[in-house]
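== chain A ==
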Amino acid sequence: MPFDWMKIPYSLLTLFIVVNYGFFLNALIQKMGARAGRRYGIPIWQNYVDMIKNYGLRSSITHGAMFYLGPVFRLSGGVGLLLFVPTIYGSYMFSNLSFAGDLILALYFIFFGTLGMALGAGESGHPHAAIGVSRGLAQVSTAELPFALAVFAVALQYQTLSVTEIVAAQQGGFLQWTLFTNPLAVAAAMLGFLGSMMRPPFDVVIAPQEIPIGPPTEYHSAYLALMQTNRAIFPIAKIVIYMNLFFGGASDWPTFFFKVFLIYLWSAFVGVVFPRFRVEQSIRWFLIWAVPLGILSIILV
Partner candidate 1 sequence: MRELHTKLKSLFPVGDLTEQRSNLGFVTVPQEHLRAVLVHLRDREGFTHLVLLTAVDWLEAGQFQLTYLLSNRTAGKDLGVRVMLARDGATMQSIHDVWPTAATYQRELREMFGIDFPGSPRLHEEFILEGWNDIPPYRRDFDTLKYAQENYSERPGRVTHDPAAHMKQKLNSGGN
Partner candidate 2 sequence: MKDELKIRVVKGPDGVEFEVEPLKDYYCEAAPTVMPAAYIKVVEDLFNWARSESIWILGFGTGCGAIEMRPLMTPRFDAYRFGVQWRPTPRQANLFVISGYLSTKTLKRAIRSYEQMQNPKYVIGLGSCTINGGMYWDSYNTIKRLDDYLPVDLYIAGCMPRPEALLAGFQDMKKLIRAGKAEGANLYAENFEWYKANQKRVIHDWDMPDYNW
């Protein structure tokens, strides 16, 4: 099959939409959290301003090559995740670069950013960064475990590793969604989802009040701006996967926006209600509650 060059500008268009939607949604969710605490909250464009300011800082320092590459890896993790998964089902323009085995690639990309961050933050030489990274890796690994199990359950269920085909199998009414055909897998994945969104109760890794801000301690100016961009892309890209695997995908943009918002709201909802876990608590929580669900879902399939 010859490569379709038109896919590249279309993918970039997807990326553009998702970045802006991500910025908007991040601010919206932050604002909701603030309102839950009876605060007015940040302006909705605050994240854009922060990003412009960080790009506009005049000086920046470096701690070595890996320090540069950390944010780049992180960003490529987010972008890669987005680009290799079909964003809008059934649309030629927004199916991106998806291919037959993209599910495995997606699993890999989810972890890729964290690893890149670990290398970059390690290079910065700050003890807080090192502690933060080890905490982050431990927590993300355990949060990823139920998700991976759920993904395998879904892959077994539909006998395919292609996200497009999984979405195709879920068409025709919401009773066809994995949510209803395999609720255990979805439950396990949604619990894992909480852990990888870096919101409370699982945000001990980057929480400013804990070891100050964790891995990005030394990151500033453009590096930080790059990471902020990723903070906009990555949650959306991750939610796109969840949406495709478990919630029937989206066949047009309004559905997409709506579903992504609802899934994001799930983590925000849990976040404003529950206080923060320590790392060993959250690991134990994932291993006790989420992982058995995932295993059960595989067995039942």
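How were these picked? Simply put, all candidates are chains of the complex that A comes from, given by their letters.
Operating definition for what follows: contacts are C-beta pairs under 8 Å (C-beta built on N, C-alpha and C of every residue); 3 or more make two chains touch, one makes a residue touch a chain; residues count from 1.
Small disclaimer: the values here were computed from a predicted structure and weren't measured.
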Self-check item: Selected neighbour of chain A [touch, this complex] from 1 or 2
Solution: 2
Quiz item: In the complex of these two chains, what residues of chain A are touching candidate 2?
Solution: 34, 37-43, 46, 49-50, 52-53, 56-61, 128, 208-209, 212-213, 216-221, 224
